[in-house]
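Next up is a structure, given as structure tokens.
Let's look at chain A:
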Amino acid sequence: MMDKEILIDFKKEEISITKEDQKLFQKLVEERRAKLAKGTIEDYLKMLEKMKELEKKGEIIIHHVNEEYQPRLVKTLSGRIKKIPTVELWQHKSCGQCGHIPGYISALYWIMNELNIPYVDDTNQTSCTAWNYYGSGTSNTLAITAVFLRNMHVAYEKNAYPLIHCGTSFGDYKECRFFVVMNDEIRNKVRAILKKIDRDIVIPEELVHYSEWLHVMRNEIAERKKYDVSNIKVAVHAACHTYKLMSEDYTYDDNILNGIRPAPTSSIVLALGAKLVDYSTWYDCCGFGFRHILTEREISRSFAYFRKIRPIVQETQADVLITHDTGCVTTLDKSQVVPLAHGYKETIPVISDSQFAALAMGAHPFKICQLHWHIADWRNLLNKMGIDWQSAYDDYKKYIEDIKKGAKPFLLIPPPRKLQPRVIKGKSIVS
Partner candidate 1 sequence: MLMNAKFYLSRLNEEGWYYGGLPGLQWEAEQARKQKIDFLRKIVNELYNDDRFHEFFYACINCGNCTAVCPAFRFVDFEPRIVVQKVMHAKDEPELIYQMMDQYIWACYQCYSCWDVCPAHNNPGGLVLILKEIAVRYGLDSAKKALEPYSKIVYKITTTGTQITPDMHTTIALFRDWGPHKAELAKNIRIDRKAVPVPSLNSVMDKSWKVDEQTMRELMIIHKEAGVWDSIRNTLKDVADMIEETAKEKGVK
Partner candidate 2 sequence: MLNDKAILVIGAGPAGLQASQDIAEFGIKVVLVEKNNELGGAPIRWKYHTLAPDFVPTEKVLGPLINYAKNSNLITVYTNSIVESYERKDDHFNVRILNLKNKSIHYEKVNAVIVATGFEHFNAAVDPRYGYGVNPNVIGINELEIMISNGKILRHDGKIPKRIGFILCVGSRDKATNQWCCTVCCGVSIKQAIEIKKLIPDSQIYIIYMDIRTIGLWEKLYWESMEEHHINYIRGRVGEIYWTGEKLLVKGEDTLVRGPFEALFDMIVLAVGMEPGEGTKQVAKVFGLNLNQYGFLSPRIPNIHYDSGKDGIFLAGACVAPMSVEEAISEGSAAALQAIKYVMQKSKKVP
């Protein structure tokens, strides 16, 4: 395995945390914190047991990660082995990514097409509506759980395993699943609502975030690498909702960051051969604040800049900041403009792990990776990677002119599927 030898050795000089003892202390704190999160393991494993019982009693259907999805095994923080499906995926899109920074999802689809992974890009899908839940408090447990189970039921009908793009959707679906399994009252109320749109409770055996898919496929991606990224210093920001919301169920790997920090995103950076750098405010949120990024941006940009961008650039001089969630990219990328105008100097391009992987595999920086939606300056990153972004940009401009004149835009068509949709209780399947 590529990344087995390349271990994060906290002592190495390029990780420029100054004092030796500070590093040791930080390592100990994190080891303890990793164990601390284990404290919630019992309830989590109890929930998984009860889920199986409910299936036996016929109360719920479990969407198993069976052989057809060619699962790969990963270890989670709770030590439990988790099955990550790799093919026949039902793309659970994220509203922030699609509406705002489409490079995320176009890069991911391009990678899947390159690796010939069949998937479903469904229009019968809603977002997890967490903007009403966490963002504003206008929603409640019933509503968000019903939305969750509606989407899962659609995936089950199409016999494709849901792959969740957004960190928050992944987080709140874990929370909803916990309550729908453990709290009978919520389950019955949600079932009543689902009956009104003649659907039933289908709970996925594993909730999978797209960064975990990139994690298990990192070696196939690394093999198709076209550009040498070994001189690129990469700082990674893990999205809070993926590994802090119901912290037991996210991928950890003892060979990556000593198994103390989540493995996804860092693992693909290591697999591609780039240099992973560490910084002191690793554990901090990106400043998204859910409601703040839209209606109180004073708070979001101050936090993102002073607690994330500035420490990263000062401590590590990294070339790029990579994360795996909508809110983080939006906040970290857009929050640099005003502080720079105030006279601060630090800036760093912010892209997603799927975009970085696609760039390294030689995808078109604009037609596929859609970098033009990102504001922080990514030009010297591409120069350092050896990608001639100027000609790519002219090429994109020409492509835009053709479309204006009526040319049909190029679309990423998913490879053909092998699995047939399921017929459930005589209900006609919406194709």
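Inclusion criterion for the candidates: all candidates are chains of the complex that A comes from, given by their letters.
As a convention for this text, a contact is a pair of C-beta atoms (placed from the backbone, for glycine too) under 8 Å apart; a residue touches a chain by one contact, two chains touch by 3 or more; residues count from 1.
Nothing here was measured: the structure is a model prediction, and the numbers come from that model.
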Response to the item:
Within this complex, chain A touches, out of 1 or 2, candidate 1
Item to complete: Write out the stretch or stretches of chain A touching candidate 1 in their complex.
Response: 33, 36-37, 39-40, 43, 93, 95-96, 98-100, 102, 105-106, 109-110, 121-127, 129, 131-143, 146-147, 150, 171, 178-179, 182-183, 185-186, 192-193, 196-197, 199, 240-241, 243-245, 247, 283-285, 287-292, 294-295, 297, 299, 301-303, 307, 334, 337-338, 341, 367-368, 370, 372-373, 375, 396, 399-400, 403-404, 409-413, 430
